[in-house]
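Left out: one protein chain. Kept in place: all the others.
Read from first to last, the chains carry the letters A and B; within each, the first residue is number 1.
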Amino acid sequence: MAKRTVEVELSTTGLDAHGRPQRVPLVTNDGGSALAVEAPPGIEPELEGEHMLINIGPQHPATHGVLRLVLELDGETVVRCIPHIGYLHCGFEKIGEYRQYNQIICWTDREDYLNSIGNNVAFSLGAEKLFGIEITERCKVLRVIASELSRIMSHLVWLGTFCIDIGAYTPFLWAFERREEIYRLLEKWIGARLTTTATRVGGMAADIPSGWMDGLRQFIRTFPHTLDEIDRVLTKNAIWVGRTVGLGVMTPDEAINWGLSGPMLRASGVDYDVRKDFPYLDYETYDFEVPVGTSGDVYDRYLVRFEELRQSVRILQQAADRLPDGPVNIDDPRVILPPKSKATSEMESMIHHFKVVMEGPRPPVGESYFAVESPKGEKGYYMVSDGTAKPVRWRIRPPSFVNLAAIPKMVEGHLLSDVIAINASIDIVMGEIDR
Amino acid sequence: MSRFEIVRTGASATETQPTTPKNIPHRNAPANPSAKALQEKFGGRVTRVEVIWGETVVFIAPESVKEVFQWLHDDPSQRYDFLSDLTAVEYRDPQVPIEIVWHLRSLPYRRFLRIKAQIPKGKPLEIDSVYDIYRAADWLERECYDMFGIKFNGHPDLRRLLMWESYKEGFPLRKDFPLRGRFSRSEQLRQALAQNPEARYSMEELTIADAFDELPADMKKRLSKGERTGE
Partner (left out) sequence: MGLSTSGEHRTVSYVPESQEGWVATRLDFLVNWARANSLWPMPFGTACCAIEFMATAASDFDLARFGMERMSFSPRQADVLICAGRVPFKLAPILRRIWQQMPQPKWCISMGACASTGGMFDNYAVVQGIDTIIPVDVYVPGCPPRPEGLLYGIRMLQEKVKNERAADVGTRDEMEPDPASQLYIPPSLIDELGEPFGNSVNQTRSGL
């Protein structure tokens, strides 16, 4: 076990031993659920009053989408938090029952829109399990590249918006500058920036164009500099540390029981990563490390995600080195379309094309649950087939939905301004939560 | 102070590093050992065990949900401590009963298990909640209630989650619910715009703020009769 320690030096006065600004201590009663908030004598004398109910959202810059939090405040301390979601419920799962498997892929883009290409990969892998298809080696490596690029994209948006919430604007600009680079790479490959629809059942929509790997290598070479820059600005910054350390702590047992996954769970000290524990796409053959936090607070989540960015670059490097030649799509006329040139010149290919597009590939009766490690956590697609071309049920297991459900537990007892930091640290995407 | 560590390749796990499964057969792959243990422990209440695409599916009787999950969670040789997902499936064939599906993971043993309970046709859509065992089930059960209308007995706060409280069209993921809803577009819009975005506090919110006393009389009457929203 390799261990890296981040030493934080604090020069600002007025911080306690943990780097937090000094604040009113909180006492939990024996039941563990409700919090008895007592103002200690000397700090807030005579300041007892009625509790106040305030409403954050659905339209609020710090809620990262249309989340609504109703907070009960005692002074400035949150006593209870009631989240309301569903303001972006668009009926993805219902639509999935009316669409063929290849058609659903373009809905997976829009559901966790920060990780769109990663969702494409996850859905295709799930559908391929349902069809009983083994994809080619080149496709596997391309999908690893796609997943890790999208992890970087998602974490960069998280980093930028988290910084804005805490009050730093510059890292947002740096992060989005690098995102534009990934956008350009994706555009060269797929033709779209954000909603990629990059995969198909049994392969990819397109192979990478010639010269694309040079762009990727350029990105791999230069991206760590940006990370170092942001690291220098944030990690040991007294304001940053003061506003993140000790907030929203989840212990390992709590985190597992509340169903947290991804960086949220790992920050609490549980080393559960789907890529390691239930591997897919031959992730066990890549050499990368899983960062695990020690205290499970907002600062640890920041550190874990930051380290994941570096590890993603490592995986990208290895994938770029090992990309084999060969076909991208499998050789299976049940699911794969004939080449366009043949479809427009040969009658048989045209009929084949027509049949695959109009009737759609039919999986055998069965069901599959396929989970991948998305940037937010364990993203699962559960599909049930009754032998027709459209799934009976398409279920998304949304990681940030389950992570967000723990927000009342995390914010209770903290200050109102800390709610913003805790909410940002969960890395929520409302499109995925509400579906 | 030590803030942070990097764990290399799942070092805390005792078993060997798992690998990507290859060439999974459609049926008859080796079953999860927990399925056998469940059958020995619960006998007839485990109605069927299937293996589909390498995933073990255990069908249990709907009455025994709580017992089974408590055992799976606590037994030291199972330790299914992570509830991945909870959902329901309604089939297009109206003869097939609605299924409630739980996906469980055992993080210490790296196992994955799918538990299913079928609610027989004609019975009310009710099943026991696993909220006490897995807190992750909180929103998952609420969502399942919202989308399918399945009641989870024992859930402390079973309200609609994704649709608004006064949503009148029904349960969207049921097969008898049309894709575009039951009402016409203009009626849907009218009903949606008629919600008051500010006044929609749940009963819970009203009581914590001591706002209950200040409500209009008719609303107080409705709420005291057990309705859950203050709309």
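Everything below uses one rule, namely that a residue touches a chain if its C-beta (ideal position, glycine included) is under 8 Å from a C-beta of that chain, and two chains touch if they have at least 3 such contacts.
All of these numbers come straight from a predicted model, not from anything done at the bench.
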item: Contact set of the excluded chain (shown chains only); value: A, B
item: Contact with the hidden chain (one of A:Val79, A:Leu303 or A:Met430); value: A:Met430
item: Footprint left on chain A by the chain that the document does not show; value: 58-61, 65-66, 86-91, 94-95, 97-98, 106-107, 109-110, 113-114, 116, 157, 160, 172-173, 176-177, 179-180, 183, 193-195, 388, 390, 430-431, 434
item: Positions on chain B where the hidden chain makes contact; value: 92, 162-164, 169, 172, 175, 177-197
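By our rule, only the chains that are shown with their structure count from here on.
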item: Mean-CA-position distance for chain B and chain A (Å); value: 22
item: Chain B residues touching chain A - in the complex, by the definition given at the top; value: 1-13, 17-20, 22-24, 26, 52-53, 55, 57, 81-85, 87, 89-93, 101, 103, 107, 110, 112, 114, 134-140, 143, 147, 160-164, 172-173, 177, 179, 197-198, 201-202, 204-205, 208-211
item: Touch list for chain A against partner chain B, complex; value: 1-8, 50-53, 55, 58, 70, 72, 79-80, 82, 85-86, 89, 91, 93-95, 98, 129-130, 132, 134, 256-259, 270-273, 276-284, 289-295, 299-300, 303-304, 307, 364, 366-369, 371, 378, 380, 382, 384, 386, 392-393, 395, 397, 401-402, 404-406, 434-435
